[in-house]
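Structure, as structure tokens:
For this depiction, one protein chain was excluded, whereas all remaining protein chains were kept in their positions.
Labels run A, B and C following the written order; every chain starts at residue 1.
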Amino acid sequence: MAILVNNKTKAIVQGITGTQGSFHTKLMLEYGTKIVAGVTPGKGGQEVHGVPVYDTVKEALSEHDANASIIFVPAPFAKDAVLEGINAGLELIVVITEHIPIKDTIQMVEVAKRNNVNIVGPNTPGVITPGECKLGIMPGHIFKRGPIGIISRSGTLTYEIASNLTKAGFGQSTCLGIGGDPIIGINFVEALEMFANDHETKAVVLIGEIGGDAEEKAAEYIRKEFNKPVTAFIAGKTAPPGKRMGHAGAIISGRTGTAQSKVKALKDAGVHVVDRPREISEKLKEILS
Amino acid sequence: MAILVNNKTKAIVQGITGTQGSFHTKLMLEYGTKIVAGVTPGKGGQEVHGVPVYDTVKEALSEHDANASIIFVPAPFAKDAVLEGINAGLELIVVITEHIPIKDTIQMVEVAKRNNVNIVGPNTPGVITPGECKLGIMPGHIFKRGPIGIISRSGTLTYEIASNLTKAGFGQSTCLGIGGDPIIGINFVEALEMFANDHETKAVVLIGEIGGDAEEKAAEYIRKEFNKPVTAFIAGKTAPPGKRMGHAGAIISGRTGTAQSKVKALKDAGVHVVDRPREISEKLKEILS
Amino acid sequence: MRLYEYQAKNIFREYQIPVPEGQIAETPEKAVEIAKSMSRPVAVKAQVLVGGRGKAGGIRFANIPEKVAEIASQLLGSKIKGVEVRKVLVEEKLEIERELYLGITVDRSARKYVAIASSRGGVDIEEVAEEHPEEIIKHYIDPLLGFHSFEAREMVKKMGLRGRDLILAADILNKLWKIVEDYDAELVEINPLVKTRDGKIIAADARLIIDDNALFRHSEFKEVLKSEKRELNERELKASERGLAYVELEGDIGIIGNGAGLVMATLDMVSLYGGKPANFLDVGGGADPERMEAALEIVLSNPRVKVVFINILGGITRCDWMAKGIIEAREKIKTRVPLVVRMVGTLEEEGKKILEEAGIDVLDSMEEAAKRAVEISKQLAGS
Partner (left out) sequence: MRLYEYQAKNIFREYQIPVPEGQIAETPEKAVEIAKSMSRPVAVKAQVLVGGRGKAGGIRFANIPEKVAEIASQLLGSKIKGVEVRKVLVEEKLEIERELYLGITVDRSARKYVAIASSRGGVDIEEVAEEHPEEIIKHYIDPLLGFHSFEAREMVKKMGLRGRDLILAADILNKLWKIVEDYDAELVEINPLVKTRDGKIIAADARLIIDDNALFRHSEFKEVLKSEKRELNERELKASERGLAYVELEGDIGIIGNGAGLVMATLDMVSLYGGKPANFLDVGGGADPERMEAALEIVLSNPRVKVVFINILGGITRCDWMAKGIIEAREKIKTRVPLVVRMVGTLEEEGKKILEEAGIDVLDSMEEAAKRAVEISKQLAGS
């Protein structure tokens, strides 16, 4: 099972001829991901690591069967790339691009919703179902297949925790970076819903951070409807209010969005919130034994 | 039967406190139309010919039961008024206002379509089902109830023909001015579809004019699907190409949209096209006897 | 409101759509000066708002400034399809490798804007549409989502462009949509869009029509409107000032009516009975006596007019007011031009009475009235 991506996922890479696009296409291919085509306007006819490049998504899909896309195009053109993917009939679009204007994201996420298209990101490391499909930029070797679902707003912090889990013997069903921006496609609640329906997933690790109320909403959902055990770590406990901490999302304003508020909401919902990343695998040992 | 409006129609007047809105509210009330409320932002609490005025459509509908609206607001604010009507859940909106920018009309017509709302106009004299409901600015006394459906792009030319018909003993089921603008809500084909399903209507009179291809499209529909007799008059046979003749719609460009093209298309579809307005009743005598 | 090529190109420049280097001249001297400053072969293009300007000799080329003087002298003040040339655009002559077409306009049936592209540019696009429909690429623009870059690329790709050409042409098509949105354009068109021998993509021509109804939100066109009015004749100017829809035609029967459809039908009836309308004039709905007075004054100031046919169908419009306007105008102008009036509807009796007291006959049927007007015009022409 797993969620979102598996060995049936066939993906195109939008922005494949750029530095990032080309580099990660190679890594994804090496991981075993089925990358069937690439798209870069004006570069149609080229090849990147053996993958044929087209000028438009429609053209790529007329030659190849694909249901997903991963987007590396620069921020000013990212919305257009997402809309092109939606318009061409893709089911899943992973938006790696960071620094997309919020107005653009609001629009592309809305159009995706109206067309029942799943958006991961923007500003995400992507999604990986170990051993089957990596649609993202995460280092593949730190993941191992197993019963733990990971949902995270962060990049490297996720690798930290996933790597700890793998070393501790806890493999992952799917690890999903939902993205660090204030507006994103799939959010915590929606990802939890997917894991709720995934028989392979026995427990979920939730990696949150300051800013917004996504963790509070997740806590509410967990309290009401989610029956699998959840362990969580929240980053940014010591961040001062009103300062941006890298991510567009990681800002606290006023009394909302603090780590304290999130930790409390999650604990109240029965989530095991830990203070140190490495404690997650310890907690899982308790839970799953 | 009849189409669009009848004695169950309960309407609000948007722009009721303006000169035109107030004047025609009086005439519609005198005709027997059920005008239950008026709306003019900032004028809530007033009364116009005994009709209570509200600041917003929602407010009017919270106090009164209504399913239709007639709009007299000035062109710059007309799109907003239509969207307000759609948003409040009305089923039919008659847009009397002329000179609405085409961009605005395209948007409001699209939103109406997505919400299954019927728009009549813009730049229309409105719609009348004689003896039951007049939602428009046409002189009520020239109409009489009977078996003829009228669909027209024009105002006074419609009165001319309706008046002829009434004098000749041919009453009307419904007389619909679809509006003189290039982009309109209900068009000839859609109006014909409504008359096709209206048992009361035995024959249809179609009053067209130069510009666009609405009459050609109507001809195509009539040829394929419409089984009631149709008589037509097309205005603008002698209009020189490339000149605007009053209506935003009445312009011929190049070889498309000429009266000749429309007459030919309609005749080919079996429509009785007459040269003089008064010949319509003569033709109807032949057909319906 | 149609813009001149040079005005449209100025707007293109704002949007960084490449246009040929060039300037506008109202005199041959200025034209030569421009050509000299460019020091290369130029095109001299008559600025008129009619189609088919090229075939009518309105676009000519010159390799040396002396030739520019000659062409500009010939074009300026001449008439192209009946329209006087007051300005010429002096532009660099493009080395053409390929001619394409890009445009956005309104599709009435679809009730949407439609973007159109074709690899057959430089010719009448309607001819291409008839003879090579497969060469016309159309895209209906979603009224709520707008037009997206990827859609522009898909269209341009279908035109057969690749590589850099694809990017450049799609970018231009995109910008045309921005112009439509920003300026409430009814039509924006580049025909031809030229690929030059040195690989540039340039808008060789530019057509732009702004929605008249949207001018209230485009104060930037006030000056253009003024200059447009300078090109109207006295009567057209007066009608425009009074907000009357007036179009001058070639005949001798003046026409006034209320409602565009009715007035068009009135013209048709007059023609049907063998007469020739001198104009189209719509006083509009709910006109007052002053409006009718102004309308009659305008129509009567046309020296060709031998008889005036006034066709009033009183709905919102009051027949008595129209009658008053007619009487007042006649007294003011002291005209001997006969009037044929047809008047029915709201306050018909009152109106008829006013006219009959002033010795003007009123008919009930527009067909009869048209016949009468034509008869009078023929009698007067014969006398």
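Brief remarks on what is shown
Throughout what follows, a contact is a pair of C-beta atoms (placed from the backbone, for glycine too) under 8 Å apart; a residue touches a chain by one contact, two chains touch by 3 or more.
From a predicted model like this one, the values you see are computed outputs, not experimental measurements.
Contacts of the undrawn chain with the visible chains, over the full complex, involve A, B, C. Within the full complex, the residue among A:T40, A:S69, A:T129 or A:T158 touching the omitted chain is A:T158.
Although one chain is not drawn, the whole complex shows that of A:L135, A:I210 or A:L266 it is A:I210 that touches it.
Between the chain not shown and the residues A:V13, A:I142, A:A191 or A:L284, the one that touches is A:I142.
The set of chain A residues touching the chain not shown comprises 20, 23-24, 75-76, 99-103, 106-107, 109-111, 125, 137-139, 142, 152-160, 163, 180, 182-184, 187, 207, 209-210, 212-214, 217, 233, 235-240, 243-248, 250, 254-256, 259, 275-278. Along chain B, the points of touch with the absent chain fall at residues 41-45, 55-59, 77, 80-81, 83-84, 87, 111. The chain not shown here touches chain C at positions 144-145.
Here, only the chains that are shown with their structure count from here on.
Looking at which two chains touch through the most C-beta pairs, you get B-C. Here the CA centre of chain A is 55 Å from the CA centre of chain C.
Chain A and chain B have CA centres that are 53 Å apart. Touching two or more other chains at once is no residue of chain A.
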